[in-house]
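Right, subunit A next:
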Amino acid sequence: MYLKPSYEIRDKYLRKDMLPTIFCPGCGIGAVLQYTLRAIDDLGLNQDEIVWVSGIGCSSRVPGYVNFDGLHTTHGRALAFATGIKMANPDLKIIAFMGDGDAAAIGGNHLIHAIRRNLDVTVILINNFTYGMTGGQVAPTTPKGLKGTTAPYGSFENPFDIAELAVAAGANYVARWSVFNYLQGINSIKKALQKRGFTLVEFLSQCPISFGRRNRLKTGPELIKWYQKITVPISKAKNMSPEELEGKIVIGEFVDRDRPSLIEEYEAYKKRAKKMMGWEE
Partner candidate 1 sequence: MRYPFPVGVADFIQGDEAIARAAILAGCRFYAGYPITPASEIFEAMSLYMPLVDGVSLQMEDEIGSIAAVIGASWAGAKAMTATSGPGFSLMMENLGYAVMTETPLVLVNVQRGGPSTGQPTLAAQGDVMQAIWGTHGDHSLIVLTPATVQEAFDMTIRAFNLAEKYRTPVILLTDAEVGHMRERVYAPNPDELKLVYRKLPANEEEAKYPFGDVHGDLIPPMPIFGKGYRTYVTGLTHDERGRPKTVEAEIHEKLIKRIVAKIEDNKKDIVDYETYELDDAEVILISFGIVARSAMRAVKELRKEGIKAGLLKLNVVWPFDFELIEKIAENAERMYVTEMNLGQLYHLVKEGANGKAEVELISKIGGEVHTPGEIVERIKNDLR
Partner candidate 2 sequence: MRLPNTIAWVMKMQIRLAGIGGQGVVLAGIILGEAAAIEGLNVIQTQDYGSQSRGGHSIADLMISKEPIYDLMVTKADILVALAQLGYNSTKDSLREDGLLIIDTDLVKPDRECIGAPFTRLAEEKTGLALTVNMVALGYLVAKTNIVKKESVEKAIKRRVPRGTEEINLKAFRIGYEEGLR
């Protein structure tokens, strides 16, 4: 794959007057943003037809830095806003950039229903196992035993597997990578953007300042090395026992299908309504 120099991507897609970003040294969000922009660039998508939505959190600040229409909404509600945008103007392509706390905790219900409806949206989900912006509280994704400010003795709750949740709820495409799988990441995002229905690409992303520091992984590189250690590609995981998978996180493409999307179903619904009421042309 030929990769353009990043300054070309930067000049084409970033809002210079909004820089510098608020992200900490060592943060993984910038990398994931770059993968997303490269995917858009590779596909040659029309910038005027894309809308970015986000909730609240570090990840959710991303739409503010990119030169597209953007809706920075309330905590956890991005997908509900997105439902309105897409249904009111189906020609727009929606990219939802969210963090794990935003999407799976307060936004959990909207996430489940957006997937259930198979809303046409591509969710780029930054999973850093914490609430970074507010200082490092535990999140529904924090692995058991790891520390956060609201579980200073190690999390005592079971975490969500967001990718598996999305598959079970009916998404058309779900993939999870860690931030260092850049080729796979870019390719997954490209696939997701081209698919109809609900598509999710989750990235394990490092948050050294709020999460890493409290868990003896003080720097970006240490966190990335840790991801390399704990992640297992899905092809290998298939042949491993539950005991062997203990403490590991599976990465790869989880599902790739083409169930009809919300827009398609609603178009069919309108036709059905007109027929039942005798309103056909």
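In this section, a contact is a pair of C-beta atoms (placed from the backbone, for glycine too) under 8 Å apart; a residue touches a chain by one contact, two chains touch by 3 or more; residues count from 1.
Inclusion criterion for the candidates: all candidates are chains of the complex that A comes from, given by their letters.
The model shown is predicted, which means the values in this text are computed figures rather than measured ones.
Student: State which numbered option touches subunit A in this complex: 1 or 2.
Tutor: The single touching candidate among 1 or 2 is 1.
Student: In their shared complex, at which residues does subunit A touch candidate 1?
Tutor: It comes out as residues 15, 17-18, 47-49, 51, 53, 63-64, 67-74, 77, 80-89, 91-92, 109-110, 112-113, 266, 269-270, 272-274, 277, 279.
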